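The complex appears here without one of its protein chains, the remainder shown in place.
Going by the order they are written in, the chains are A, B and C; count residues from 1 in each one.
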Amino acid sequence: MSAGDTRRTEAPFGRRLATVDAAREVGSYRVMRLSDRGGPIPRPGQFYMLSAHDGWAGGSDGRPFLPRALSYMRHRPETDELEFLLEVVGPGTARLAELRAGERVWLTGPLGVGFEAPADEITPVLVGGGIGIVPLVAWHQQLRLNDRDPALLLGFRDASHAAAARLLGEAEMTITTDDGSLGDQGIVTAALARALAQQGRAAVYACGPPAMLDAVRGICARQGLDAQLALEAPMACGFGACFGCVVSTVAGYRRVCLDGPVFDAAVIADGALA
Amino acid sequence: MSAGDTRRTEAPFGRRLATVDAAREVGSYRVMRLSDRGGPIPRPGQFYMLSAHDGWAGGSDGRPFLPRALSYMRHRPETDELEFLLEVVGPGTARLAELRAGERVWLTGPLGVGFEAPADEITPVLVGGGIGIVPLVAWHQQLRLNDRDPALLLGFRDASHAAAARLLGEAEMTITTDDGSLGDQGIVTAALARALAQQGRAAVYACGPPAMLDAVRGICARQGLDAQLALEAPMACGFGACFGCVVSTVAGYRRVCLDGPVFDAAVIADGALA
Amino acid sequence: MTVRFGGLELAHPIINASGTFDAIAAARAFGRAALYERFPFSAFVSKTVTLAHREGNSPPRLWELGEGMINSIGLPNRGLAGYLERDLPELSTLPVPLIVNVMGFAPDEFAALVEAFSARREVAAIELNVSCPNVESGLIVGADPRECSVLVGRLRTLTAKPLIVKLTPNAADVPAVAQAAEAAGADAVSLVNTLRGMALRPGCAEPWLGAKTGGVSGPAIHAIALAQVHEVAARVSIPIVGMGGVRSGRDAHRLLSAGATLVAVGTESFRDPQAGTRVRTELAALGA
Partner (left out) sequence: MTVRFGGLELAHPIINASGTFDAIAAARAFGRAALYERFPFSAFVSKTVTLAHREGNSPPRLWELGEGMINSIGLPNRGLAGYLERDLPELSTLPVPLIVNVMGFAPDEFAALVEAFSARREVAAIELNVSCPNVESGLIVGADPRECSVLVGRLRTLTAKPLIVKLTPNAADVPAVAQAAEAAGADAVSLVNTLRGMALRPGCAEPWLGAKTGGVSGPAIHAIALAQVHEVAARVSIPIVGMGGVRSGRDAHRLLSAGATLVAVGTESFRDPQAGTRVRTELAALGA
């Protein structure tokens, strides 16, 4: 499960301060742009650990205390800028979403192992659910830079969340929403099954809620397709120190932050994405 | 040691939200004006427990956690406004000093027992050291309203701190500074000894650092004068619940927040103000 | 939200932790009428009463933590005689049942306290603070199942009133002590008392607190309290008063979920004198 150079950029050792350049709403999410002066170029699928420099405490139950894992959505090498997309679910994401231009965050990363590109003859199919769109934005951009033509399937709760799809620009894509308020009504894995039926050889790249990933895994296993899943797990450290973020694989527990977050679907143990 | 009605206004039960109306620097201190709508009229020498509604955590060592005791400096019954004077010495006062108009604080009070007026023929002599000026501002105002003519002796570290003396308006006063940068160089208790020598019958009201209060106590004891001292002690609750704020008196430990903060100098045990 | 607890019928499950609310002092600070009208607790637990009068430890007695505090108050109280004469008459006017918390430095002291309070109608229940050493054996009663069993067994014969044993968290096996208390006839256990902690004078090697060490309370100990309540609940069938770092209805709900019948609010009352009422309201809003 060792990661080639194309899948992991090593992080500078330690945490560093980065400044919020801008932040704005996109539908139900928030985009935060950081200036990471001198920071390295991350690989799509990698993530960073973030905490606010000030006021990282005092929310619900006194939290947050630990830094929070966020996939990067876009990196601009010209300006050393990193873009993140936030869904507020608790005190950590709430505090990060509150930050305004000029405020500072502690940043460690890029961390983990990103996506691996498919062989030339294979079509990359990107499947995102909700906030799981984030690493796919980076991956989509990279694939396009490499003249690949990925298919895009994105599922959201509703139109307000689906607004995030515009972060992928003019790309052609299939959108589903649970309530049908935008695109097709239904779940994105149903759309995936339909799309794969019409597709030649495909490799699937998915990020989203566990149940969605489990469905992707099932579909791809049945069709004998490679799939890479970007997993989430509660993390304390993000760099392999705590053994807290494990996922069950066919080889035993593996640290999502070190051996993932991107895993081959085939190595994930049954029931691990419950 | 029970307090007559003129020395204690009971607090509304519980804490309430008050809004910062304005805040400004006065020399090295900060004045904070709160709107305490519907709040009762406090007695000079009483204090309030305050904490910021937001961000009351995360300073040095993760503090503040408990509310902070502050004497009130002025109360305006027309507008229900309370004025406090802050000296920043740690995370609690730092956070309070950071608050801007419109922000909110939790307020409990007025608490404790205030000053007792002297008999008509006795001249009140008010002696303040540094931030200890605060309850004396309220007391001075009240005495003047009652057509008394208190003497005022105020000691400060330097001119920048002595700027707080202007909070007493046009009143005549003696100012001392440790470094002589304003008023007489020296300590305020030396000025007190001089003033008492020229005074008829006097009652002394003092607030300031322990060593100063101890000196006031000694001077008054030697001259057989009544003295009331407004003490400070680290407090957790401010309403007699924790027994944390005790001072040693001739009758044993007494709670500064409940039986004080104003005590007759004669009841304070030797060495208690060390 | 009525709760039955050891023979008492309480209006709701929120009481105060011993030593963190002084109803007599609060009546002076806030006025008796206002306090009684909106009394935050469904029963009132007194600060620990000892046989002899105690002044308590020398100050400083408090140290603040990021999420809690350390205290070395040292159980100041008027002693049994003074309590009966001065405190009890006033506390008997409270609108809720009175639970008297007692501590002895030897079994005979405990016995004298329990006998005295057993004879008083004003007292609804007796809580035993066993976080102290038995001066005869040198062992902390609440950390040793045998010590605890012997003590509770003896006190049980002296009173028909509900006996609540307040356990200390500074023990290797708290459930074993709880079981011993139950077997010896305790009607309930309460936990946790404070955890032993310490602070140093800033920038210096000397202890800050007058008594050198003290007890940690507040949210910092909540997860530890939750574990102990959960473990004790699995091993005893008598009711449990859960406490330790409760600042919200959610925290109270956790302790109830872990097996407590009542929840005591301690340190949070210092931050919010009506914390008991707020916790109860928030708890009700959680549908519990």
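In the analysis below, contacts are C-beta pairs under 8 Å (C-beta built on N, C-alpha and C of every residue); 3 or more make two chains touch, one makes a residue touch a chain.
Not measured: the values here are computed from a predicted model.
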Option touching the unshown chain, where C:A184, C:L226, C:V241 or C:V279 are the choices: C:L226
Contact residue for the chain not shown (choose from A:L86, A:L126, A:V246 or A:V262): A:V246
Listed residues A:L82, A:L111 or A:L182, member touching the removed chain: A:L111
Touch list for subunit A against the chain that is not drawn: 8, 10-15, 51, 57-58, 61-67, 106, 108, 111, 233-237, 239-248, 252-253, 255, 258
Hidden partner interface residues of subunit C, rising order: 63, 65-68, 70, 140, 143-144, 170-173, 195-200, 203-205, 207, 213, 216, 219-224, 226-228, 230-231, 254, 257-258, 286
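Here is the rule we go by: only the chains that are shown with their structure count from here on.
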Chain with minimal offset from the mean of all protein Cα atoms: C
Centroid-based (C-alpha) most distant chain relative to subunit C: A
Whole-Å gap separating subunit A and subunit C, where each centre is the average of the chain's CA atoms: 49
Rounded Å distance, subunit B centre to subunit C centre (Cα mean): 34
Centroid spacing, where centroids are CA-atom means, of subunit A and subunit B in whole angstrom: 56
Numbers and ranges of subunit B residues touching at least 2 other chains: 57-58, 62
Overlap residues in subunit C, where contacts from two or more other chains coincide: 66-67
